[in-house]
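Of the protein chains in this complex, one is absent; all others appear in place.
First chain written, first letter: the chains are A, B and C, and each begins at residue 1.
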Amino acid sequence: MNLSPEILLEMQRRMLRIRRFDERASKMVKRGHIPGTVHTSIGQEAQVVGACMALGDRDYMTGNHRSHGHPIGKGSPLGPLMAELVGKATGVCGGKGGSLHLADFKVGSLGESGIVGSSIPIATGAALSSKVLGNGKVSLAFFGDGAANQGCLYEAMNLAGVWDLPVIFLCENNQYALSTPAHTVTSGVIADRAAGFGMPGVRVEDGQDVLAVYEAVNSAVERARRGDGPSLVEVVTYRFNEHSEGLRLGTDYRDADERSSWLERDPIVLFRRRLVADGIALDDELDELEASVLTEVDDAVAFTDASPYPHPSVAFADLYTDPIGALA
Amino acid sequence: MNLSPEILLEMQRRMLRIRRFDERASKMVKRGHIPGTVHTSIGQEAQVVGACMALGDRDYMTGNHRSHGHPIGKGSPLGPLMAELVGKATGVCGGKGGSLHLADFKVGSLGESGIVGSSIPIATGAALSSKVLGNGKVSLAFFGDGAANQGCLYEAMNLAGVWDLPVIFLCENNQYALSTPAHTVTSGVIADRAAGFGMPGVRVEDGQDVLAVYEAVNSAVERARRGDGPSLVEVVTYRFNEHSEGLRLGTDYRDADERSSWLERDPIVLFRRRLVADGIALDDELDELEASVLTEVDDAVAFTDASPYPHPSVAFADLYTDPIGALA
Amino acid sequence: MTIMSYLGAIGAAQREAMEADERVVIIGEDVEANVYGTTGGAGKSRAEEGDFLQMFGRNRIRNTPISEEVIVGAAAGAAMTGLRPIVDLSYSSFLYMAMDQFVNQVAKNRYMFGGQASLPVVFRSAMFYGLNTGAHHSDRPYPMFMNVPGLKIVVPSTPYDAKGLLRAAVDSDDPVLIFEACTLWGTKGEVPEEEYSIPFGVANILRPGTDVTIVAISSAVPEAVAAAEELALSGISAEVIDPRTLVPLDKETIISSVQRTGRLVVADPAHRTCSAAAEISAIVAEEAFESLRAPIIRVTTPDTQIPFSPALEKQLYPSRTTIADAVRTVVGERVMTQA
Partner (left out) sequence: MTIMSYLGAIGAAQREAMEADERVVIIGEDVEANVYGTTGGAGKSRAEEGDFLQMFGRNRIRNTPISEEVIVGAAAGAAMTGLRPIVDLSYSSFLYMAMDQFVNQVAKNRYMFGGQASLPVVFRSAMFYGLNTGAHHSDRPYPMFMNVPGLKIVVPSTPYDAKGLLRAAVDSDDPVLIFEACTLWGTKGEVPEEEYSIPFGVANILRPGTDVTIVAISSAVPEAVAAAEELALSGISAEVIDPRTLVPLDKETIISSVQRTGRLVVADPAHRTCSAAAEISAIVAEEAFESLRAPIIRVTTPDTQIPFSPALEKQLYPSRTTIADAVRTVVGERVMTQA
């Protein structure tokens, strides 16, 4: 891996954006400024950004319920994302999507899915269209350890395998699906499932290391771009927060020691140390970076606050390209 | 394998029953005596009987669209099966099921499924009930190479894996799904998919050898019975007839040489030779066996012919245990 | 009698059913930790019924992977072979994942096999609409299951009904789908302390009336009652009927009410086209036509998907206002015809 300082700093910037954006969103949920709830990527930033930055700007990706980080990682501006969480007209989906349904087609984000596993076939289809049209675009499906038990993943892996589709199946194994520890509901090892479907399966044990993730996903992307077909990449990581903000499951299901040992492996802290140690940036520069990201988040909130809510009639728009009179 | 002569002869008898039953059914379809169509197990008898006889009488199994052989292999009498194919009141399902929906609960046959893959979860559930009730019964799901690409198989394998359910996933790889060669739509090797789901996966390369199949399934059954959980067994075999009787797909999709080389490996002929060579039975005795099976099939047809059609009101029975007045 | 929440009533019914019959098991995602509040357990805050895991053990409390298709199918297979599972599918929007199992196995197996099997299995799920969760969590899909013969469809609207109907579902030898409205989970009401069950196919007349019949479903029931109260102030007497089970449907009660009132409004939170409201309207247009003195008005969710923004969502569901408006329209026509 020989990445330019610019890219390395951009990785840190995007991880910071995700962290600060989600921290702010969490607060806004608790204060009632965001309706419903949000699922944060806090703790998983290395896994998100390592994967997103291995993709090109025009490449596609799909997300799941925990997907603020994905468009941010792919380069989305924060304002329309934050406005979407609040349900404003300027939101990236015009307020119709909300936290569970962010999508930013401008950066290749084809959408989150509140339905666990359900977006994996969509990413596979985007890869099919790249293949048929020969446009060289790669597609990546983000999903969790919980989603890895949905059958559609294996249908997708098989289809992508027989058609050599340029798609990467990226499992964000944060070791829990809601309250359920992955090891109690997963038979075998997720990455090992790739072999039976005729594709490479890689397990990134240190998902808190953004470069380790980048490297693994990058080779999968190169393979896909070459026309050699799909890969499965499993990244082991940890969510620092509760499943969703405001939810109180108690702590029984996650061991306190386990949690604190993972908190010590904060991907942003780790990468900052490395940037300094490797002489990529000075502490001052990184402080400045952090401050500038905070400003971006403040600006996103200000943008949101200044934005109007959509007109009620918007509820009836965008269902069809060609409106049907049937709406009551 | 030390199987008694009685069991070995019973294997041959059941294979013969399947062959003669399906040959007769095929004729009856062509003459219009059986409405719709049937999918025969001709050529796959070793795979069917080897698996069924590795199960105990009280064990469960589920089938697919190609499942006359399964209940026969498990010991069902032929009369009610044949009557069912014709739609008579004495049919095993009272005429409501037909060829695609045979079920004979008396021998543990929980039903065929015309929907490819759809019965796999049912077999898994039967294994769950054995486990919860602690009754020691094992369950086996028959499905084809085509069905091996349905996602529910992998959900079922995973669930069975984490709960150590006593279930065997038995893939009848006859190398085609309708017109589609398995190798064109299967990425990787089916048996190899077991490993990623934490269970043994065995590939029986000679699925025309009833003892080879028996042996493989028998160890899977023993494992399940011991409480050690599920297995995947893939059996390589070949269907001698067209996908369904009366269908004319042409021969393009199956190479003529391929077909004739498989026809030479007729499981019934092979096993007869072996029974004679090993001194289990004399040629005369085997001739007699064949004749007696023909008589059984004749009797089944006579039984069918003598049986009445169900009364039209039967169309409204059996939907609920506790009839709802809502039927028009 | 005791005061219980709707959610608490469900927990109580589950506990009683499990105690009454060892073959009853609970299968579902996150049931061990009681995430949704009906199985006691670790997330104590919402548990009113103790820790099911402790009471019944892992053999009977089956915490699953996220695999709805095999969950539903395995429950069906287990029901065909001696268990009586209660399946917790959490959100109704996840049922589509298992649609093949519902239609092709759960609903058909008993019939196709000529009665050789029965399928005593209950599928619970909650509709989270009205809570700004967006299109993926807000479905109200009971109409599509009503179109599948072989299933029984239950839509309790009060704690009393929730407990009694759930128990009847568990005791039924046929597959039952229960759709709970999440907005009702917190509502409280009187519930008998002893075990009881409510027979299917018996509607509940919440309020008698003479000018118009309002048939209301699920969370539209309290809205209809509120509308009726409001209408009473302007001298309009509305009868409010909750069918409680949509399959079987108590059409006798609905028809005989319309025969008395001559007018029908159906309030149904499902999407309009092919809704339960459509079915009820069609039944009345066929079987009580002679009594009808005004058009049948359906108050439903329009045929759009559910938007996230609080500025967009609330307007979509039947409310006391839209129900009362519909009643005024049909009653107004009476006034016109009488004039």
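Note that in this section contacts are C-beta pairs under 8 Å (C-beta built on N, C-alpha and C of every residue); 3 or more make two chains touch, one makes a residue touch a chain.
None of the values given here were measured: they were computed from a predicted structure.
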> From the list A:Gln12, A:Thr40 or A:Ser113, which touches the chain that is not on show?
Replying inline: A:Ser113
> Out of B:Gly117, B:Pro230 or B:Pro267, which is the one that touches the chain we can't see?
Replying inline: B:Gly117
> From the list C:Ala267, C:Ile296, C:Ala311 or C:Ala324, which touches the chain that is not on show?
Replying inline: C:Ile296
> Of the residues B:Met28, B:Ala147 or B:Ala216, which one touches the chain left out of the display?
Replying inline: B:Ala147
>> Among C:Tyr6, C:Phe52, C:Tyr111 or C:Phe200, which one touches the chain that has been omitted from the display?
In response: C:Tyr111
>> Contact with the hidden chain only, please: which subunit C residues?
In response: 93, 96-97, 99-100, 102-104, 107-108, 111-112, 134-136, 139, 141, 143-144, 146-150, 247, 270-271, 273-279, 281-282, 284-287, 289-290, 292, 294-298, 303-305, 307
>> Could you pull out which residues of subunit A are in touch with the chain that's been left out?
In response: 60, 62, 91-97, 101, 103-105, 110-111, 113, 115, 118-133, 135, 137, 139, 151-152, 155-156, 158-159, 162-163, 317-322, 324-326
>> In the complete complex, the non-displayed chain touches which residues of subunit B?
In response: 35-36, 84, 87-88, 91, 93, 95-101, 113-118, 146-147, 149-151, 177-180, 184-186, 248-250, 252-253, 309-312, 314-316, 319, 324, 326-328
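We adopt the following convention: only the chains that are shown with their structure count from here on.
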>> Can you tell me which chain lies farthest from subunit C, using the average of the Cα atoms as each chain's centre?
In response: B
> Roughly how far is subunit A from subunit C, going centre to centre by Cα mean, in whole Å?
Replying inline: 36
>> Could you work out how far the Cα centre of subunit A sits from that of subunit B, in whole Å?
In response: 45
> When the centre of a chain is set as the mean of its C-alpha atoms, what distance in Å lies between subunit B and subunit C?
Replying inline: 40
>> By the touch rule stated above, which residues of subunit C touch at least two different other chains?
In response: 64-65, 67, 69-70
> Which subunit B residues touch at least two other chains?
Replying inline: 151-152, 155, 158-159, 162
